[in-house]
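Only one protein chain is missing from this complex, and each of the others stays in its spot.
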Amino acid sequence: MIVNAELRHRIADFHAAYAACLDHGRLDDWPDFFTEDASYRITARENFDRDLPLSTLSLRGHGMMRDRLYGVQSTIFHAPYYQRHILGPSLITALSDDTVACETNYLVVRTKRDMPAELFNVGVYRDVIRVSETDLKFTQRVCVFDNDLIPNSIIYPI
Amino acid sequence: MIVNAELRHRIADFHAAYAACLDHGRLDDWPDFFTEDASYRITARENFDRDLPLSTLSLRGHGMMRDRLYGVQSTIFHAPYYQRHILGPSLITALSDDTVACETNYLVVRTKRDMPAELFNVGVYRDVIRVSETDLKFTQRVCVFDNDLIPNSIIYPI
Partner (left out) sequence: MIVNAELRHRIADFHAAYAACLDHGRLDDWPDFFTEDASYRITARENFDRDLPLSTLSLRGHGMMRDRLYGVQSTIFHAPYYQRHILGPSLITALSDDTVACETNYLVVRTKRDMPAELFNVGVYRDVIRVSETDLKFTQRVCVFDNDLIPNSIIYPI
């Protein structure tokens, strides 16, 4: 696989579509951005840099993802909030025959009803994306965040 | 019309030029980013999602835009502030023969003299852009913002 203009645009679109999915609260579509057995983790930079396994959230596969969404929507008691993802340019770090690894800085701004907008989560996505002719899917997405003091809880996926 | 690399780059440039125009205070150039009878709205997500017409600002055509700029520069009493737009990647959502619809997440950081920078307005641009051989123009730009608690007022265009 080579990194041509078309692949770059597909990757940028994939990131933008993922952000739009979460920002607009279409949670049920979220697992579709991942392969069936993909892993999804949210972890503090402090832990990631030391290769420590502790994660704020760690899911593997659509089953666990859908379970988390069920929790978010039906069992966790929480105040609703808006998310808005602002993404920087992606840096491609590795390529194989059918996957591409890339890093993308992100900022998630949270807005609660009648409250000012806040810096909620800031860090870098460390992704492995499986590229096929028809679509892109994450086989791995690790959200490594800088701000280990989390305001309240991370409820929705990042 | 097809979404090729060239069109993507023209769209990205158009967004960047629009942001630079506002961020550098070149307000008189702002209407030129729109067609003569374009509509420009700033509206809260809460209203947009419910299809409610109430907007923080709603302008149609260069005449109303220039009137607003006259107000901003000559009749509204307000403390000046800097704006800085940080834009995410654009997601193309629809195409016709000569227009493209797209969504772009944005964050506007405001800085007042001798004050820390603040998250001023965060949301998504929902645009319809008319594409011709020579230029791009908005026929519609709706700024849908998440943070319905506005710090002071929105004076300048977003």
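Some notes on this structure:
To keep things simple, chains are lettered A and B as they appear, and every chain counts its residues starting from 1.
One rule holds for everything that comes next: contacts are C-beta pairs under 8 Å (C-beta built on N, C-alpha and C of every residue); 3 or more make two chains touch, one makes a residue touch a chain.
Keep in mind the model is a prediction, meaning the values are calculated, not measured.
Contact with the undisplayed chain is limited, among B:51, B:97, B:114 or B:133, to B:114. Residue in contact with the omitted chain (choice from B:17, B:54 or B:76): B:17. Touching residues on chain B toward the chain that is not drawn are 5-6, 9, 12-13, 15-17, 19-20, 23, 82, 84-87, 107, 109, 111, 113-119. Within chain A, the residues in touch with the undisplayed chain are 5, 8, 45, 86-92, 103, 105-107, 119, 122-124, 146-149, 151.
Note that in this section only the chains that are shown with their structure count from here on.
Remark: chain A and chain B have CA centroids separated by 27 Å (rounded to whole angstrom).
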